[in-house]
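A single protein chain has been removed from this complex, and every other one stays in its place.
For reference, chains read A and B in written order, and residue numbers begin at 1 within each chain.
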Amino acid sequence: MTAEHLDGNALAGPLGEIFAVDVTSATGRCASCGLTGPVASLRVYGPDPGLVARCPGCEEVVLRLVRAPGTAWLDLRGTVSLRMNVPD
Amino acid sequence: MRRLVWRPAELVESVAETAVARTLRFRVPGWPGHLAGQHVDVRLTADDGYTAQRSYSIAAPADGDLVELTVETVPDGEVSPYLNEVMQVGDQVEIRGPVGGWFVWRTESKAPVLLVGGGSGIVPLMAMIRARRLAGSRVPFRLIYSLRDPERRYYAEELRRPDPGLDLTYLYTRSAPDGLSRPAGRIMLDDLAEGGWPASFEPDCYVCGPTAFVESAADLLLALGHAPERIRTERFGPTGG
Partner (left out) sequence: MGIISRGFQGKRRDAGDRLPPGQYLVEDFPVLSAGPTPRIPPDRWEFTIDTEAEQTHRWSWEEFMALPSETPTVDIHCVTKWTKLDTTWEGVSLDVLFEDVETAAEYALVHSYGGYTTNLPLEDLLDGKAWIAHRFDGEELEPRHGGPARLIVPHLYFWKSAKWVRGIRLLNEDWPGFWETAGYNNYGDPWREQRYEGD
């Protein structure tokens, strides 16, 4: 068995630089197969040259994050939606 | 909430946990506190600006500005050999965190808990065990701790002390101590059936360890009837070191 990937928990630090809520406990929906589940359960490859999160159901890319000095690129085209708890 | 920043962290204590793992305690001024199960990112910077970064689980509940990690030295690694072998009390790294809101146990939670740890995957589970004790929680915990051999045990003395409401099962994958009826081997259905909770108790299950361990343990829990939404997993990947 190969162990090439991490899971979505590994996104918590890098996404925590960008968002004020914890995105890893949000529920995401895969644009390719429709599977819904916590961001923490995604299969994450990287961190270099960028973080690539894939759907555990269909292996398609649902999120990409590239970090350069002073800039971050976040690509969510593989994600239909993110549902998260926010404080009132 | 807030966005994350890198904070200077000074090593204040370093204690051998096993022959290849150390528990490191850092003082991080301004540390906002954390939940049991969260992790941090650690960044090292050389004098010419070269940097290397890794994630480590926090081993103990929040204690002011102190952050405790247990780090296993990865042979030929880049960050862990520095932390465990080169770094001395008073030296500094940078720490960003706490991060991760998914693989956490909250002291106000009422469901029974099953912790399944493989190797150094015990670290965030130990933070949960310590948080439970510290909070005086009555929630029953069971820990199934799979490791290569008895010499690899983390927190051996502390886990030997009685902790009412915490049941412990050790599984050895390579060599078991004499007198143990279970032969050495990888985690199986019976291990989780005997050392865990029946699915009808609806326990919260936390599984942490290397990717292959986590996937087989999570599959076995599903086979025992545990609901997928009650199984939380965290994988230690190949990019360690």
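Keep in mind that, in the parts below, contacts are C-beta pairs under 8 Å (C-beta built on N, C-alpha and C of every residue); 3 or more make two chains touch, one makes a residue touch a chain.
None of the values given here were measured: they were computed from a predicted structure.
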Touch criterion as defined above, residue of A:Ala12, A:Val39 or A:Val52 at the omitted chain: A:Val52
Candidate in contact with the missing chain, chosen from B:Leu44, B:Leu143, B:Leu171 or B:Cys205: B:Leu44
Interface with the unshown chain - residue positions in chain B: 6, 8, 43-47, 49-52, 76, 78, 82, 86-87, 91-94
Where the unshown chain meets chain A, residue by residue: 2, 4-5, 45-46, 48-50, 52, 54, 59, 61, 64, 66, 68, 71-73, 75
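Here, only the chains that are shown with their structure count from here on.
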Chain A and chain B, separation of their C-alpha mean positions in angstrom: 22
Interface residues, chain B side, partner chain A - complex: 1-4, 38-41, 53, 55, 96-97, 99-103, 210-212, 215, 232-239
Residue ranges of chain A in contact with chain B within the complex: 1, 3-10, 12-13, 16-22, 24-25, 38-41, 44, 46-47, 87
